[in-house]
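Just one protein chain is left out here, and the rest sit where they should.
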Amino acid sequence: MLLIWTSILFPIVAAFAVAIGPTKSAKWIAFAGTLVSLGALTIFAWNFPAWHNAEHFPNTTGPSWIPHAGITFSVGFDTVSLLLALLSAFLMPLCIVGSFSAITERTKEYYGWFLVLGSSIILAFAARDAILFYIGYEFTLVPMTLIIAIYGGTERRVAAIKMFLYTFLGSMFMLAALLYIGWEHRLAVGAWDFDIDTLTKTAIRLPSSTQYWVFAAFMVGFAVKVPLFPLHTWLPLAHDQAPTAGSVILASAMLKLGTYGNYRFALPMAPAGGVDLMSFVAVLAIIAIIYASLICWVQTDAKKLIAYSSVAHLGLCMLGLFALNPVGAEGAVFYMVNHGLSTGALFLCIGMFYERYHTKDTDVVGGLAKRMPIWASFMVLFTLASIGLPGLNGFIGEFLCLGGTFISEHDVQTGYPGVLGPWYAVVAGLGLIFAAMYLLILLGKIVWGPLREPHDDAAHATPAVRLPQDLCFREIAILTPLAVACIWLGFQPKPMLDAIAPCAEKMLANYPKEVERYMSQSAGTPLASLSGKTNESRDE
Amino acid sequence: MNQELSSGFTIAANAPIAVALAISALLFVIGLVGFLCRRNMIIMFLCTELMFQGAALAMIAFARLRMDVSGQVFVIFILTVAAAEAALALALVVLLYRKRETLSADAWSDLGES
Amino acid sequence: MVPTIFYAACAIAAAGLALLLMQSGSKFRTGATILGLAGIAWILVIVVQTIPTPASEMGPLGLMILCAFVSVASAVRVITHHRPVFCALYFVLVVVSGAAIYVLLSAEFVAFSLVIVYAGAILITYLFVLMLAQQSPADIGSADAVDYDRIAREPAGAVIAGFVLIAVLGGSVFSVSEQKAESILDQNRAIRQGWSDLSMMPKLLLEQARRTDSTVTAVVARTDGQMIAVQTDHSAIISVERAGQMTPTDLTLAPSLLPDNTSRVGMALVKRFPVSLELAGIILLMAMLGAVVLARKQTDIADDDRRALAGLGKVIDGSQSSQGKANR
Partner (left out) sequence: MTQLTSIPQAIIAPELSWIGLAMLLPLLAAVACALCCALRVKGKAAAIITILALGASFGIIVKAYFAYTGPVQVPIFQWLTFQWGTSQFQSFTANCGMYIDTLTLYWMLFVTGLGTLISIYASEYMEGDCGAGFSRFFFGICIFLFSMSTLVLGDNLIMLYLGWEGVGLASYLLIGYDYARPAAVAAGKKAFIMNRIGDLGLALGIFMLWANYGTLQYSELFAAMNNGGQTLVDWDLSVIPFLLMLGAFGKSAQIPLFTWLPDAMEGPTPVSALIHAATMVTAGVFLIARMYPFFELHPQALATVAWVGGLTALLAATIGMAQYDIKRVFAYSTISQLGYMFLGLGVGTTFGACYHTLTHAFFKALLFLTAGAVMHGFAGQLDLRKLSGLRQLPGWRIVSWTMFVGCLWLSAFPYTAAFFSKDAILLQALTSVRADFRFLGWLGLFTAALTAYYTFRVWFRVCAGPLHFEPGAEVHHEPNDAHDTHGKPASASVAKSTHAFHPHAPRWAINGVLLILALGALVVGVPAYNNTFAHKDNWVQQMIAGSSAMEGAGLAEDHGSQASEEHPTVLGMDAHTGLTVVGCTASIGGILVAWYLHLRSRKSADQLRAALLRRWWIRWVPICMENKWYVDEIYHACFRLPMWLGSQILAFGDRHFLDGVMVDGLAKIPIAVGKLFKPLYGGALQGYAATMAGGIALVVAWLSWIWLRGFN
C-alpha cells in the first residue's frame, strides 16, 4: 500500500518541487520524480503476490475519505491494472527525457503538469474505489488539456478544448452509471459503498433491462475514451496538436483508461448488457478498424496517421474484449500493453524527426534513412511491431484478439456468450492488410526513398536546442528500452499471458450464468436464434 | 409556544416582528430596484447599503423571535462588512470616475462582448 | 389569507414605485406616491391582520408601523431623488428609523451602533465622495441633476423583478402562517439563554450573587456540574460559597438580575464568535489598506512625461480625459 501511494503521490510531491525549484533543475526533478514512481511500482510488482490469480492486492479497504458516502482511499492492483500502471510509469520518465529538447519555454509548468498527469493515470489504474477511479480518470484531462493548450501546435486551443469537452461529456454518462449502481447498492444494503468489487456484486443482480442501460452508459463513457468509431474525432486533432510527450501519454496510457474501463467496469458489471450489445460494439469496432485504416492511407501528416492507426488498433482491442471469451480478452489486454509500447515509441520517433525538421508532413520530408540511420532503424522496428509482425509484441495481441473473435460464436457451447464469429474475424483481418499498407507507405515516404528535406532555413536558423543530425545518446537511451520491451514481449510473452489469463477469466466469470439464463428462455432471444442459425449453417 | 415547521421555516407569528420582516423585505427590494434603476455608481452603492439594511433588519427580527443574540452579533458583522465595502467601493468609484470623468455605470460596459 | 390579495398589494406598490421611477412629470408624482403608499399600507395591513395581536402589543405595533412608513418612504426617496446628496440624506433617515425599529425589537446596542456607524461614518464617507466626484453645476446645464441621475434605467423591469421576489416570498410565508398563527416568542427559552449567558460570565455572576447576598465569596459549580439551574418561575439557583462556610450552599437569583442586551451581545461576540470578530477586524484593516491603495493618485513620472509630450499640463488631480482614453 505504501509503495502504491508512493508511486501515486511522489510525482505530485515532485511537481511541487518543480514549481518552487529553479527552472534549470525542473526537468531533472521531474525525471527523478517519475523514476521514483516507477521504482516504487516496480518493487511492488516484484513482490506482487497475485500474479497467478485474479485477486486484487492489497485486498483491504483503504482509509475512509467521505464516510457517509462510502468513498474510501482504497488502492490495489490486479495483474491487468498493474501491467497498465507499470506501462504508464515506464513511459513517464521516457517522455520526460524526450521533452528535454522539445520544451524550452515555460518548462516548470510543463514538467509540473506532466508529473500530475502521470500521478493521476496511476491513480486511475490503482483505484479500487469507483469514485477514486473516476477522479483519476477525469483528472488526467486537466494536465493533458493544459499540456496541449500551452505547448501544442497551431490549433492547440481547439484541440485541447475539444478533447476536454468530448471526453468529459462521455465520462458523465459513466459517472451516472457508477452512481446509479451505488444507489442500487444503497437501496439494497442501506449504505453507500463504492468499492468496485461490491458494486460489481450489486450490479450483476440487477435485472437485464437495467443492466442494458448501465452497460450503455458505461460504453458511451469509455467509447469516447477508447475511442470507438463514431466518437473518435477528438483524437486525431489532439494527437496532431499535442507535444510529442503528450501524444505518447495520450496514446499509450490515457486511451488505455477507456479499454481498462471496459475491462473493469462495463463488462463485469453488466453482463446482460454486454451480451445484448456485444455485436453492436463489435460492429463499431470493426468499422473503426476499416474506417480508420482507410483514412490513415491518405494522411500526409505523420502524427495524424499514427493517431488514426491508434483508432484502428484499439478497435481491434475492443473487438477482442467483446468477443467475450478468454482468448479475446487475453489478447485485448495484451494488446493494450503492446499498443502502448509500440505506438508510444512511434510517436516518440515522429517527435524526434519533428524536432529536426519542424514538419510532420510526409510529402515534405522523406528518405531520412540516409540522414538518420539510427532513427530509421528504430522507426522500422516500431512500425513493424505496430503492423503486428510475429516475433514482435504487436503480433501476440493482434492474433489472440482475432482468434478470440473467430471462435467467439463457437464459444456458446463452452459457456461464453459469443455471437461474433469467422465473418467478423475476416472483416477485421482486412485491417491487418490495411495496417501493413498505410504503415509501410509511411515508412516508404519518410524513411526510404530519395532524400527530401524542407529548404526552410528559418526553421534551422534558430534551433532552441542544438540537435545532432542523427539521434543523440539521450534519444537512443529513450528508444532502446522500448525496443527491448517490444522484442522481448514478442519472443517471451508467456509470463505475461500467464499473468493475464486468470484476470481475463475473472472478467468473464459472470457470463456463463447469462448464457444459462438466455438458454433457459424460450427461443427468439438473440442468442437462441443465433445458435440456431449456427446449427443450420453447419448442416449445409 | 415554539412553532417550527418540518420544512425548517419558522413563521413570524408576532405582529411587530412580522411587520419588521415585511419592512426588511421591502427595504431589500427597494434597494434592489434602486440598484437596477439608478445609473449613478454612488447611488447604486447606496442602494446596496439599503439592501444591507433590509438584511440586517431581518436578522434583528429573527434574533428577537428566537430570543438569541447571535442575530444581533451578525448585524454587527454586517456593519463591519458594510463599512469595509463602503470604503473599498467608494475608493473604486473615485478611481473609475477619474478614468472616465463620469459616475454613470453605463460608461463601463467593457465586460460585454463587442 | 389568500396569496392573491398579497400579490395584488405588491402589484399596487410596484406600480407606484415604477411610476415614481419613471419621472414622467410632476402631475403623476402625487398620484404615484399615493398609489405606492397605499400599496405598502395594504401590505402591512395584510401582514398585521394575519396575526392576532394581543392588546398589550398594540402600542409597540403602532410605533413599529409608524417607523415602517418612515423607513420605506425614505427608502423610496433614496432611489427616486435626482440629487445624490439628498439620496444620501434620505438614507440617513432610513437608518434612523431602522434604528428605532431595532429598539422596538429590543436590540438597543445594535440600534445605537447602527446610527453611529452608518449615519455617522459611512454616510459621511458617501457625502465626501459625492462632493469629490460631483460635476460642477455648470457642466450639468439646465436641469438640477445630470442625465444619469434623472433618468432611471429600465424601471419597469427592475420593479417587476423586485416585486415578483417579494410577492412569492411573502405570499408563501404569510399564507402558510395563517393556520399556525400564534405567537412563538419563547420566553422560557430566552430566560434560559440569558441565564446560560450569565453563567459564562463568572465575574458578572459573582457580582449579581453579591447583589442578592453580600456574604457570597465565590460561585462554584453545582453538584450536577452545571453552574445554574433554571427554575420554572424564571429564577435561577446557583451554588455559592459564603464567608465562613465550608460547604457550598444554594442561592436563588431573581429574573431581574439577568444580563442586559449590551452585555449579552458583547458576551456573544467574544465567547461565541471570537474568530469571526478577529476576521472582521482583518477585513476592516484590509479594506483600509485597499482603499488607500485604490484611491491613491494614479500618476507617476512617466505619466507626466507622456502628458508633457502631448502638450498638456501636469496632473493636478487624477481625472484626465487623455489618460482615460489611453487606458481604453
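We just call them A, B and C in the order they show up, numbering each chain from 1.
Simple rule for what comes next: a contact is a pair of C-beta atoms (placed from the backbone, for glycine too) under 8 Å apart; a residue touches a chain by one contact, two chains touch by 3 or more.
Nothing here was measured: the structure is a model prediction, and the numbers come from that model.
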item	value
Touch partners, limited to displayed chains, of the chain removed from view	A, B, C
Sole residue of A:I96, A:I122, A:L384 or A:C486 that reaches the chain not shown, by the stated touch rule	A:L384
Which residue of B:L27, B:I42, B:A61 or B:A105 touches the chain not shown here	B:A105
Identified contact with the non-displayed chain, of A:T198, A:N262 or A:Q299	A:Q299
From A:I43, A:A188 or A:V426, residue that would touch the chain that is not displayed	A:V426
Option touching the unshown chain, where A:T60, A:S209, A:T233 or A:Q469 are the choices	A:T233
Interface with the undisplayed chain - residues on chain B	7, 9, 32, 35-37, 44, 105-106, 108-113
Footprint left on chain A by the chain that the document does not show	162, 165-166, 230, 233-234, 237, 291, 294-295, 297-299, 326-327, 330, 367, 369-370, 374, 377, 380, 384, 389-391, 395-396, 399-400, 402-403, 406-407, 410, 414, 422, 425-426, 429-430, 432-433, 436-437, 440-441, 443-444, 447-451, 491-494, 497-498, 501, 504-505, 537-538, 540
Residues of chain C (touch criterion as defined above) contacting the omitted chain	153-154, 157-158, 161-162, 164-165, 168-169, 171-172, 175-176
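Keep this in mind: only the chains that are shown with their structure count from here on.
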item	value
Remotest chain, chain A as reference, centres from CA atoms	C
Averaged-CA centre spacing for the pair chain C and chain A, given as whole angstrom	61
Whole-Å gap separating chain B and chain C, where each centre is the average of the chain's CA atoms	8
Per-residue overlap in chain C, given as positions that touch at least 2 other chains	none
Residues of chain A whose C-beta touches two or more other chains	none
Parts of chain B lying in touch with chain C, wherever the complex brings them together	1-3, 5, 9-23, 25-34, 36-40, 42-43, 45-47, 49-50, 53, 56-57, 60-61, 63-70, 72-73, 75-77, 79-88, 90-95, 97-106
Complex contacts: residues of chain C adjacent to chain B	13, 17, 21, 40, 43-44, 47-48, 50-51, 53, 57, 60-61, 64-65, 67-68, 71-72, 75-76, 78-79, 84, 87-88, 91, 94-95, 98, 101-102, 104-107, 109-110, 113-114, 117-118, 121-122, 125-126, 129-130, 132-133, 146, 148-149, 151-155, 157-159, 161-163, 165-166, 169-170, 173-174, 176-177, 180-190, 193, 197, 261, 264-265, 267-269, 272-273, 276, 280, 283-284, 286-288, 290-291, 294-295, 298, 317-321, 323-324, 327
